[in-house]
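Note that one protein chain of the assembly has been removed; the remaining protein chains are unaltered in position.
Right after this comes chain A.
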Amino acid sequence: MTDQSYNFAYLDEQTKRMIRRAILKGIAVPGYQVPFASREMPMPYGWGTGGVQVTAACLVPEDRLKVIDQGADDTTNAVSIRKFFARTAGVATTERTDEATVIQTRHRIPETPLTPDQILVYQVPIPEPLRFLEPRESETRKMHELEEYGLMHVKLYEDIARHGQIATSYAYPVRVEGRYVMDPSPIPKFDNPKLSGCPAIQLFGAGREQRIYALPPWTEVVSLDFDDHPFEASKAAHDCDLCGAGHSYLDEVITDDQGTRMFVCSDTDFCAGRREAGHQGRLWASQPEAAE
């Protein structure tokens, strides 16, 4: 039921139009950070106010919304954003990737391949990939304008010099269609390959920093690397202990005081779907009640 004291999806129509213009511009110039006038939202920054505003501008009454936080649908953050839109927009919600039309996410791309009729909205804390080495906004703008991206490789160089390999494992920088260098938000680099050639529209919203950027469907996205230190979409060298998946991103979970560990899919919907389909992991097979 829609709460009638709010406009559909909380934001007023004029604000949504302004955000949609920024989104369209972002789609027209893939990877380019479009400034927008971020609004106060009834939740703190860091809770995805940028993503929430983008989602609000995209939603129509027929949509089915999924919200994930680090792969899970049931964290406080994900639950409250889902409730927020159920209340202010009255849209249906789901935990299933293949049923959703709009997915708002923090820190993950779903394992289930996305489709052309879906929109994936990322919550972005720091949109500027060059910020780490060049704090001056005037200078980073110029670098994007003139495609001066040597600094990005300096960051990777420093990684290798210090750790023997590219240690950046989240928010791994990418080049979009050979033009803009982009921060994919703090997704694990395991997810980077899914950014490229994706059939869904991918939108990125940074609330505090007031930036929106986008990847239209089928955009080429390349992770930066060196010839002799090529990009690797790494993950823990285990299978999921619940569903047995060997190719999904895993969280490490400590299960008791003795430090016993298990590895489980970070994408809870994907994991549950596999178990429903009869797949079994090491712990699920032996003692399902313990794993639960």
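One rule holds in what follows: a residue touches a chain if its C-beta (ideal position, glycine included) is under 8 Å from a C-beta of that chain, and two chains touch if they have at least 3 such contacts; residues count from 1.
Quick note on the criterion: contacts and distances are computed from a predicted model.
Q: Can you pick, from "Phosphonate C-P lyase system protein PhnK", "ABC transporter ATP-binding protein", "cysteine desulfurase" or "Threonine dehydrogenase", the UniProt name of the chain not shown?
A: Protein name of the absent chain (UniProt record): "Phosphonate C-P lyase system protein PhnK".
Q: Of the residues listed, A:Asp98, A:Glu148 or A:Glu177, which one is in contact with the missing chain?
A: Touches the omitted chain: A:Glu148.
Q: Which residue from A:Glu40, A:Glu62 or A:Asp227 sits in contact with the chain not drawn here?
A: A:Asp227
Q: Could you list which residues of chain A touch the chain missing from the display?
A: Listed in rising order, the touching residues are 133, 146, 148, 150-151, 153-154, 157-158, 160-162, 225-229.
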